[in-house]
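Apart from one protein chain that is not included, each protein chain of the complex appears where it belongs.
What follows is chain A.
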Amino acid sequence: MNHQQKTYEQKAYEKIQKKHEAKRPLLRNCIVAFFVGGLISMIGQGITYFYIYFFNFTEKTASNPTVATMIFLSMLLTGFGVYDRLGQFAGAGSAVPVTGFGNAVISAAIEHRSEGFVLGVGSNMFKLAGSVILFGVFSAFVVALIKTIFTGLGGG
């Protein structure tokens, strides 16, 4: 009895959810994501040139310090609460760049600080970003394995 009632309520809730989800302003979201994501990438390009001209990195290697710098900036913005507000405004525009990855790690670390540094910060740091690392590493493993076997056969 109780169970049936719950499923009915769930159905009603799903109906309400669908009604509200349909109202997502797709065009506005896409334009904002495009501009914010593009702007973050352009800032990254500026940092890349900074490292090429002042620290003797090449165009290939300069992306590494650039990523580190972007994540550092992401730490400051996350700490002061700016990045979360940007995320609400820009959606994927702030989530897809590497700063969003940094934000996921850093906000989890800050959030769980009250549980202590070992059990809180340490074990929850990759709570959100862990799936990105897992599927990134595993798909890279499969792709690299296939490619190595194929090029090995082609060369040998």
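Couple of notes before you dig in:
The rule is simple: a contact is a pair of C-beta atoms (placed from the backbone, for glycine too) under 8 Å apart; a residue touches a chain by one contact, two chains touch by 3 or more; residues count from 1.
What we mean here is this: contacts and distances are computed from a predicted model.
Per the UniProt record, the chain missing from the shown structure is "Stage V sporulation protein AE", taken from the list "Tripartite-type tricarboxylate transporter, receptor component TctC", "NADH-quinone oxidoreductase subunit", "histidine kinase" or "Stage V sporulation protein AE".
Chain A residues in contact with the hidden partner, per the touch definition given at the top, are 21, 24, 26, 29-30, 33-42, 44-49, 59, 63-68, 70-72, 74-75, 78-81, 91-93, 95-102, 105-106, 108-111, 113-114, 117, 121, 125, 128-129, 131-137, 139-141, 143-149, 152.
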